[in-house]
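Working notes, structure below.
Of the protein chains in this complex, one is absent; all others appear in place.
Our next item is chain A:
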Amino acid sequence: MSQTRTTGVVVTPRAPVAAPARGRADGRWARRAPLLPALVFAIVVTQIPFLVTLYLSTLDWNALRPGERSFAGLANYAQVLTDGRLRAALLNTVVLTACAVVASVLLGLGVAILLDRRFPGRGVVRTLLITPFLVMPMAAALLWKHAIYNPAYGLINGIVGGSTDWVSQYPMLSVVATLVWQWTPFMMLIILAGLQSQSTEILEAARVDGAGAWQIFSRVTLPHLRPYLELGALLGSIYLVQTFDAVFTITQGGPGTATTNLPYEIYLTTFRKFEYGEAAAAGVVVVIATIVVATFALRVISSLFRLEDAR
């Protein structure tokens, strides 16, 4: 009971995100206690593997030659950084991510604007539109590969005619189109939330002042939407840069290395070539690249959430 009182008093005087406790040590630990299980678990499961990767990256270790494991210093890194395949994979990753993110943000913006007005069946249309995002990515990739792109009986050729082999002729476009189909609903949901948080008074005022529809959109709506567009693009990039299912299923990275992105290339190095040391080095390089990009991304997120907190 006495314990009850003291903890109660600590809570009382301040609003939730109050000045954190700086008082007695046991008070600080009482605050930390609920956090620790999650923090420890996250550190153990996500950080230790990276330390192991770091260690493995200095080994000359191919699993096909058991027993021959030796320290190789930075040789793997030299191999990775001079490897044409990896550079191609890096380029493919950038192209794939950028195209998919930009296209799905733009399409998502268009669709969100269409849904931002009342019309009969709006709820149904919204439900239809979010469905692609909910379909299992692996199932979506298979569906597009066989039921839509197939030259003989695919839906596209079935409707427009011809016998184009979409996947072999436009491999990157095939993968990107599938991803855009899945991610446009995601962007649409975030942007639509942004549109609906606009104050109608400001829009009305602009209209009364004689602003045209395009002027209102570019001068009022778009600036208001900016954080939502940024958030959508950022979250989309985080997920799309790791694209694996679509590449693994639709093109297997081919033809040649035309659609091999970094996740798929490292997967091949690990489980097809069994070059453990090299795969680990490639992993470390990817992590470093990600840290560079993520530092920037975190700054964006941070400003977005400060905005949210301020409201």
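In this text, contacts are C-beta pairs under 8 Å (C-beta built on N, C-alpha and C of every residue); 3 or more make two chains touch, one makes a residue touch a chain; residues count from 1.
One rule holds in what follows: contacts and distances are computed from a predicted model.
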Check your understanding: Between "Na(+)/H(+) antiporter subunit B", "Isoquinoline 1-oxidoreductase", "Sulfurtransferase" or "Carbohydrate ABC transporter permease", which matches the UniProt record of the unshown chain?
Key -> "Carbohydrate ABC transporter permease"
**Study point:** Candidates A:T131, A:S199 or A:S218 - the one touching the absent chain
**Key:** A:T131
Revision key, fill the gap. Missing-chain contact, candidates A:V95, A:L203 or A:A294, resolves to A:A294
Check your understanding: Which of these, A:V80, A:L96 or A:V111, touches the one chain of the complex that we don't see?
Key -> A:V111
Point to revise | Positions on chain A contacted by the hidden chain, ascending | key: 3-5, 7-12, 14-18, 20-22, 28, 31-35, 37-39, 41-42, 45-50, 52-53, 56, 110-111, 114-115, 117, 119-122, 124-140, 142-148, 150, 152-153, 155, 157-159, 181, 184-186, 189-190, 192-194, 197, 228, 231, 235, 238, 241-242, 244-245, 248-249, 252, 262-263, 266-267, 270-271, 276, 279-280, 283-284, 286-287, 290, 294, 297-298, 301-302, 304-305, 308-309
